[in-house]
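I have a structure I would like to understand better, so I am pasting it below and will then ask my questions one at a time.
The complex appears here minus one protein chain, its other protein chains still in place.
For subunit A:
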Amino acid sequence: MVAVDVINFKDSDTTIHRKKQETDTYVLGTIHPFRKTHKSILGKFIQEFNLVSSDRRSWKILLFGVLNVICTACLLTWCNSTNSMALTAYTYLTIFDLFSLITCLISSWVSMKKPSQVFSFGFDRFEVLSVFASTVLVQLGALFILKESVERFMEQPEVHTGRLLVGTFVALFFNLLTLLSVKNKPFVYVSEAASTSWLQEHVADLSRSLCGIIPALSSFLLPRMNPFVLINLAGAFALGITYMLIEINNYNAVDTASAMAIALMTFGTMYPMSVYSGKVLLQTTPSHVIGQLDKLLREVSTLDGVLEVRNEHFWTIGFGALAGSVHVRIRRDANEQMVLAHVTNRLHTLVSTLTVQIFKDDWSRPLLVSSVLPAGTHSLSDYIGPSGFLGPSPPPEFSFNTPGRNIQPVVLSSTQQHRPYSLGLAYGSSPYAGMLGQGVGLGMGARMPSVQGYRTSFSAAPQRYGSNPLPSQMNQYRP
């Protein structure tokens, strides 16, 4: 059912085909004839599959996948025999688990692949796309359930409760087992990074008021709940109520109502995640780095010689790594390579795949002053930068082809102008210590010693500018 069918990719189609094959076991093989015509692709798929299965960690995922297919088939037959819509809606959550296992496989495959010529950014996006596809597919399934339920309200068929409770518990047990025992990196990341679903919000609200009564529960209830566990439990709860009401009072309509409730909960849980991964796919700047990026870009625009920062476009490639491109307009007499090095140095802490284009107006016209200043003769004030010129407004989330967005806000100018000189220097040198450590976080632990070593080698210099508490980066260029 997932079947993202990207047949023509040179060496990437294979994951997708794996996806297809896994799902085909219950899709009844719609595409068998189709695949027979592409022996080579099948061969490639087997090759890639062997690559993945050579890792021991993926065996567990495969095992769970097989179990999941069996369980889903079992549940689907029970859905048929009980004629219960609610159980069908719950079974779709099991199918979603299958998708998430496939996503997990893809992510382990992605970690093994190097960027190719065609996929120059690497294969991280496959992970995102598969998360997006699985959440959207589950939502479409929920939409289908809603439609069926509306039709059922017209004429409620009888629901047999024989296998209903058994099916519920089997599905619940299996879902929880899969969720808790398989470490599903992409989905864990998305569920933590995406905004909370309404189900989570309500549970948090309830548990907050519950903790007001019983404070002992706060360590268990107050942290953010895992949305998948939550929806599984809530769905099982709804099914339990359905079973009870049908058994006691023969209210068959409860089944339809709880199917709708489960479908709505599925929507609520999956929607924030598909929005998050969809935003990654749309190449938007993730909101949590906008502030940091803004600060860096403002710093960049205060560098000596920089007039304007424009066409900036930053986005995440996969879940995490930021890529970006930016155009920097500089003064005609500024040294391009120097500015480039400084801009790259600033932004590199945050943006790993960076391209900076330096742009000069009227570059063909000969300069009035001497063309390039020797590196050593830069005065201190060169590094303070033009204080009147400001950084761009926060990069908008969608930032291609949006000229005019960078018109600077007037309000901020006062703060910039009042900035004392020594502060400007502190700004300049900060990338060495603060920015790096802050920007890269734990992953950068290894490189800190070398930075230290470098700094100590120049430690004699800073005292030359007595008023300046931090070593000016200028010192490091002195021959």
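Throughout what follows, a contact is a pair of C-beta atoms (placed from the backbone, for glycine too) under 8 Å apart; a residue touches a chain by one contact, two chains touch by 3 or more; residues count from 1.
Here is the rule we go by: contacts and distances are computed from a predicted model.
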The chain not rendered here carries, per UniProt and among "hydroxymethylglutaryl-CoA lyase", "Zinc transporter", "CCT-beta" or "Eukaryotic translation initiation factor 3 subunit H", the name "Zinc transporter"
The listed residue (A:L62, A:L281 or A:L307) that touches the chain absent from the view is A:L281
Sole touch to the unshown chain from A:L75, A:L129 or A:L165: residue A:L129
Touch rule applied to subunit A and the missing chain gives residues 1, 3-9, 12, 16, 27-28, 30-31, 34, 37-38, 41, 111, 117-121, 125-126, 129, 133, 136-137, 140-141, 143-144, 147, 150-151, 154-155, 185, 189, 192-193, 198, 201-202, 204-206, 209, 248-249, 251, 253-254, 257, 278, 281-283, 286, 288-289, 311, 313, 317, 319-322, 325-327, 335-338, 340-342, 344-345, 348, 350, 352-353, 355-360, 363-364, 375, 398, 400-402, 431-432, 440-444, 446-447, 450-451, 454, 473, 476-477
